[in-house]
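The structure under discussion appears below in the form of structure tokens.
With one protein chain removed, the remaining protein chains of the complex are shown where they sit.
Here is subunit A:
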Amino acid sequence: MDEKKMNDLLIDYIDGNLTGELREFVTKYIEKSPENKQKYEELKATMELLGHDRHLEPDSSLKAGFEAALTAEIEAENNKKVKPLDQNGWKFSPLKIAASFALILSGVFIGMWLMKNDQNDQEIAEIKKEMEATKRLVMQSLTDNSSASRRLQGVNASYAMSSADDEIVNALIRTMNNDENTNVRLAAVEALSKFAEEPKVMDALIRSMESQTDPLIQITLINLMVQLKEKRALDELKNIIEDKKTMETVKDEAHMAVFKLS
């Protein structure tokens, strides 16, 4: 039985969830060797410690605050309900005539406003068109195998994108991992760091740390992890430290990063 399953069973055993043969099986496992016994004792002590959790009581202002918010919401909800029409029917009165004019006028204004909105729509469409053009430029440049400077241009053009576009992000990740030119890869790392809040981008950056062979890029990535306080990078950093092929300078940076992150 593998270790994971055994751990599963040990936890269930300590929780008292096992019966019959399975329980006996675990008892035998524990008594089989001093190591097993120690593992069990440590696990038991940890789980016993978890039993010391104390229930904290919030103060009463939590409930009072909630009740006030709820009452406000109920009132707002009631106000939304439509009131019945006036039973007396329509009678001409100066007020009502004024109201009719106001209604007509507001109609005119709404019309004008809608026309203006149409203009806004056109502007939005143009911005969209521009974005599409930038995207095309980035994509074409990034896949231009003949010229590194063109690919570099492509990476730089991606800075114009204000939000992470899936296609561009994927292309940048591919460039970071596979481009033959160090400068292009480095530029891709820097461009991607702008979208590091996206989990997908962060995962790619972390994974890339190990696959990169150029020390300059490795160091850039390591420093980036420290800057972003990205603790998930710890495992990869440890792999870099343990890898015999890693350059000493890179190892030093990785050691420093592990120290800062943990």
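For this structure, a couple of remarks:
What we mean here is this: a contact is a pair of C-beta atoms (placed from the backbone, for glycine too) under 8 Å apart; a residue touches a chain by one contact, two chains touch by 3 or more; residues count from 1.
Simple rule for what comes next: contacts and distances are computed from a predicted model.
The listed options are "Anaerobic glycerol-3-phosphate dehydrogenase subunit B", "ATP-binding cassette domain-containing protein", "Oligopeptide/dipeptide transporter" or "RNA polymerase sigma factor", and the UniProt record of the chain not shown names that protein "RNA polymerase sigma factor". Contact with the chain that does not appear here is found for just one residue of A:Leu62, A:Ala99, A:Ala125 or A:Ala160, A:Leu62. If you put the hidden chain back, the residue from A:Glu77, A:Glu123 or A:Glu180 that touches it is A:Glu77. When the missing chain is restored to the complex, the residue among A:Glu21, A:Glu197 or A:Glu248 that touches it is A:Glu197. Residues of subunit A in touch with the missing chain: 4, 7-8, 11, 42-43, 45-47, 49-50, 52-59, 61-63, 65-67, 69-70, 73-74, 77, 197, 228-229, 231.
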